[in-house]
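All protein chains but one are shown in place.
All chains are identified by letter, namely A, B and C, in their written order; residue positions are counted from 1 within each chain.
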Amino acid sequence: MQRPILPQRMRTETTPLPSLRALAAQFAHIRRRSLALAAPLSEEDCGAQSMADASPVKWHLAHTTWFFETFILETYESGFRPFDPAFRILFNSYYNGVGARHPRPERGLLTRPGLPTIMAYRAAVDERIGALLEAPSDHGADPTHAGLARLLQLGLQHEQQHQELLLTDVKHLLSFNPAMGAYAASALPASPQAPAGHGALGWQRLGGGVHEIGHGGDGFCFDNEMPRHRQFIEPFEFARRLVSNREFAAFIEAGGYRDPALWLAEGWDLVCRQQWSHPLYWRRDPERDGKWLEFTLHGLGPLDPERPVTHVSLFEADAYAQWLASGHAAGADHGATRLPTEAEWECAADAANAAKITELAQYGHLHPHAAADGDQISQLFADCWQWTSSSYAPYPGFSAAAGAIGEYNGKFMINQYVLRGSSCATPPGHSRNSYRNFFPAGARWQFSGIRLARSV
Amino acid sequence: MQRPILPQRMRTETTPLPSLRALAAQFAHIRRRSLALAAPLSEEDCGAQSMADASPVKWHLAHTTWFFETFILETYESGFRPFDPAFRILFNSYYNGVGARHPRPERGLLTRPGLPTIMAYRAAVDERIGALLEAPSDHGADPTHAGLARLLQLGLQHEQQHQELLLTDVKHLLSFNPAMGAYAASALPASPQAPAGHGALGWQRLGGGVHEIGHGGDGFCFDNEMPRHRQFIEPFEFARRLVSNREFAAFIEAGGYRDPALWLAEGWDLVCRQQWSHPLYWRRDPERDGKWLEFTLHGLGPLDPERPVTHVSLFEADAYAQWLASGHAAGADHGATRLPTEAEWECAADAANAAKITELAQYGHLHPHAAADGDQISQLFADCWQWTSSSYAPYPGFSAAAGAIGEYNGKFMINQYVLRGSSCATPPGHSRNSYRNFFPAGARWQFSGIRLARSV
Amino acid sequence: MQRPILPQRMRTETTPLPSLRALAAQFAHIRRRSLALAAPLSEEDCGAQSMADASPVKWHLAHTTWFFETFILETYESGFRPFDPAFRILFNSYYNGVGARHPRPERGLLTRPGLPTIMAYRAAVDERIGALLEAPSDHGADPTHAGLARLLQLGLQHEQQHQELLLTDVKHLLSFNPAMGAYAASALPASPQAPAGHGALGWQRLGGGVHEIGHGGDGFCFDNEMPRHRQFIEPFEFARRLVSNREFAAFIEAGGYRDPALWLAEGWDLVCRQQWSHPLYWRRDPERDGKWLEFTLHGLGPLDPERPVTHVSLFEADAYAQWLASGHAAGADHGATRLPTEAEWECAADAANAAKITELAQYGHLHPHAAADGDQISQLFADCWQWTSSSYAPYPGFSAAAGAIGEYNGKFMINQYVLRGSSCATPPGHSRNSYRNFFPAGARWQFSGIRLARSV
Partner (left out) sequence: MQRPILPQRMRTETTPLPSLRALAAQFAHIRRRSLALAAPLSEEDCGAQSMADASPVKWHLAHTTWFFETFILETYESGFRPFDPAFRILFNSYYNGVGARHPRPERGLLTRPGLPTIMAYRAAVDERIGALLEAPSDHGADPTHAGLARLLQLGLQHEQQHQELLLTDVKHLLSFNPAMGAYAASALPASPQAPAGHGALGWQRLGGGVHEIGHGGDGFCFDNEMPRHRQFIEPFEFARRLVSNREFAAFIEAGGYRDPALWLAEGWDLVCRQQWSHPLYWRRDPERDGKWLEFTLHGLGPLDPERPVTHVSLFEADAYAQWLASGHAAGADHGATRLPTEAEWECAADAANAAKITELAQYGHLHPHAAADGDQISQLFADCWQWTSSSYAPYPGFSAAAGAIGEYNGKFMINQYVLRGSSCATPPGHSRNSYRNFFPAGARWQFSGIRLARSV
């Protein structure tokens, strides 16, 4: 996720902001959670960077702190002095408005400052933010501290986004040496074997009219979810669950990775050039006749056929849909399957009253769970992000806020595709129907899965 | 244009097809036009390939012929024998269903067969197609010859697309040595100087409801224009003309190519990496104080400030809109300018009754013309293709036809953006409101210009 | 060959120069030969460039003419005016001292000026050189016209070097479409089958003392062949003939391209990255059980086992020697075979009185010939250039001349390796024992073959 950061609320002011006291409690809670996520890792684990798109854990811990220091303390703390002036450059991600920055692909080379210094940096900024919230200085222009509250809220959402990235980045790192690479101490339990005939893919009919899209209720949202606006949605059907590992393995067995007719042209280029033949973290087990293994945050183990397929690119998701539509898969004919648009996805989530469902989501393991059987739309949240066919683009009327923080609101709105929902790595409370995640079509290191749709 | 090729009509059958006699006349006319376009060029000009994205003129002449031979003669001619069996591979563009193909970046290395052989190939196929249309063999399954007619119609549209590419590809080639590089014998006349205060950018209000998008009337269309479907379009305003060279030069003077705040992140990377500082074919004149020159198909000459800016990428178009929206441009405040979506563009073209306007378009020169003054929407067709903010994606309900010809209908529907309208290089009769051209956001060698819009 | 160009004679003045009259005759002869080499080719053949390392035939024809115009006419012709001022840049190869130059990888894009213009350029310069030699203007500083004679001699040697490159470059181009790609009208005859037991590799013992290396006799030489100097050569043995296709095919059959133990580390990287599995122009014949074909300037035909293997890199030559040394080849044990140093090669050529042999060489075909049986050292000249293990480095005391022409004498003396001898594509009279050709170790498009040596 290349993070959108400006809350639309800054302009519209229709929702009550949380109090500073409430925010202080959230702040303490969320900041602690970042430390808890890093706790199982060694200093070395925290320092390495496995590719330019990923960042070291230490960098996530520092950058989220930098965000509070730069955008809040620097403005609101009287007598502000930086913890270390060099950090302004070292831990700036991409804000040209803030000034220079350390080159992204070289984040793993920053062995100094070391992890203990970063921990001290976090503690110092936490303490200063705490003090500020206890006794915010008097701002003539903002007596209710709304600006402070909004930036704090944004900083916390920002930190939550990095919590998910921390997990997907460390998973990518550990995958280079999977024999030694569990993040979580516990093993991943096998899902109960589904009875034969059970669990066939079901469909829900939706659409056929003007639908409102975008954030509409109370509470925080990012600016890219706004403005709420109308879209006409032709009738369509939405798959009740995600595509499973069992189903995706059948695609592989049928030669799906070897048939150019199933792939978008650019996807086929990637398949050939990078020699893709399975999802990112699948491995063949040389000692069990090539049976599939999967590397998860719980270590390397047998592939669980009931869980949803994950760590696939948009290209693989689309090729799977094409293959199913081609009628060559065994089993029921599902017609002209395809990926949903983001409007269709949001329409389905609204229909499913998904927000309520989310409350019940269990964050037991750091891997997507098998679908429950039933005739409800399921697995919208807390399992896998779901690729849509929609490119990431501004909603009608979208515009960026002024100043450094809003400087680049839309600058990622090109050649990226929207994912909807949330994943097993998403922090609790960080999901909603209107949330727009986005990555390039070839990205595979997020918990991305496949939701199917079809026109009627 | 990576060509969409399957006519939706194959499935829907709602429009009467032209008669074989009428098609034979069109065939002769269009095929002759390709030869006329190549006539000013030497054998060497016809053989060279300036980049992987462009093809040699000779290859265009051969590939369009291959299309008729492979998809029509091979099916409909009794006793078919190929002109040369090697051509099946050499002149296949991207149809895996037809078999192997010569690598695209090596098209310029095919000095054999030489241009005279290709001319003989064209003549032979033309004669055989002529004979076939005179006396089509009896197809029990298709007594009205509808299949033949449809494929012929498609082949002609395909050839027209390549006529435009032939011109943009040869322009790109000649630009490597601009001192010697005119394609057209005539010089490009200067536009009359606009009087002061004249020609300010005007806006037309549109939208605000459900609009039908996609091909709806009689006549040919490509499959990607179908199905016609409904979209809700929020109210917006549409610029009455294209952005001019004068206006774009002001953007350059104001440092537009040096300010990252104006650019999409990926565009800024391109600006830095490829050191963009002006549209593709602008040059500084070292002997006239660095005044702008422009290389056109009519040769290298002074930049005409009244003509529309052309050969810009989507990134440059978007940065220009951002700059204008930022309020730093001299003159009137145009508000939050942006690029239109393709639905907005089509809505505007429908409102302008643009098809009728097209009839009047003058194809006098191979370069876009200055806008006429007035309060009508102008320059929709025959000047520059217009970048939209819409990624190239399937319309709801789109599906590909069976067989080799339809094999890859949607395979380019990723990481490409839609351009609407047509250009000075588009063949007469090859434009319509629903036409969808598409290129990657960084492409600059087409006649692509800037149409602005804004939300209201 | 990245051409060394400054004749040592400029400094040493020990050898009589040819008269202007004699040079005029050579000039006419050599210049005509370039046209004869281009005669079988179409304009398209002459314009294309198959890779950055190769140049179009047209460019060779123009650049050699540019050399005479720039370095001779510009200095010696009174009232000099350039044929076309743009050519100074377009046809400069790498002389920064002369000014800017057209980028090397874009030589194939120069469709203008066309081939007829280049032919006119050649004719005009030939005529002006002819006139100059008839009546050289009076140079006070050089009454005997020695400077003029030396530059003319150099220009002719330079043109001969380009004659060889013209052939190897056009061979590379035509190889992209081998079915249509013969350069020569005649077919290549098969060599007589060698009787069994015939033609075993023989060895000649040499060395064991101080030997003089470098050009020593009369006649022209390049500066890199000078100064003649002493080297101590340990005793060694020199193979009497080149490695044959039959022998190299055995290396392939034995898995030579799949065994990293035989390869220099950088060579193995190339084998893997470029998937080398045979010499550059060998092909498997799908219709004859995968039997080897070879593409030659005479077209595609069965591999002739008796002819020397050619178009191999230094890496392949070295790997072959390692394989033979490893004792895994069938047949006689040849001991610790390796490539010779260039000093060893020159020592062997001197011992063989090779210059005299060269006189007898037959230039019947544009492909290396099978070795004659016998106990003499053979195939030193006129078949394949022979890789040595010597990096291209200055001889002790080497120094570059002043001025533009000598500006870069040694600038290629890094990461290139010396080849000795000459090839079937070398012009008659352009060979000598001290001649140093040089290419990067991975180059394969020259007529480069394998001469073995071993220490004793």
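What we mean here is this: a contact is a pair of C-beta atoms (placed from the backbone, for glycine too) under 8 Å apart; a residue touches a chain by one contact, two chains touch by 3 or more.
Please read these numbers as outputs of a predicted model, since none were measured by experiment.
Although it is left out of the displayed model, the omitted chain contacts the following shown chains in the full complex: A, C.
Among C:116, C:260, C:331 or C:374, only C:260 touches the chain that is left out of the view. For the chain missing from the display, the contacting residue among C:100, C:135, C:185 or C:210 is C:210, taking the whole complex into account. Contact with the undisplayed chain is limited, among A:35, A:52 or A:109, to A:109. Not every partner is drawn; the one left out touches chain C at residues 2, 94, 96-97, 210, 229-232, 234, 236, 260-261, 263-268, 314-315, 318, 336, 338, 341, 389-391, 393-394, 396-397, 399, 407-408, 410-415, 441, 455.
Against the chain not displayed here, chain A makes contact via residues 42-48, 50, 58, 86, 90, 106, 108-115, 173-174, 176-177, 179-181.
In this text, only the chains that are shown with their structure count from here on.
A separation of 47 Å divides the Cα centre of chain B from that of chain C.
A separation of 37 Å divides the Cα centre of chain A from that of chain B.
One finds 59 Å separating the Cα centroids of chain A and chain C.
Of all residues in chain C, none touches 2 or more other chains.
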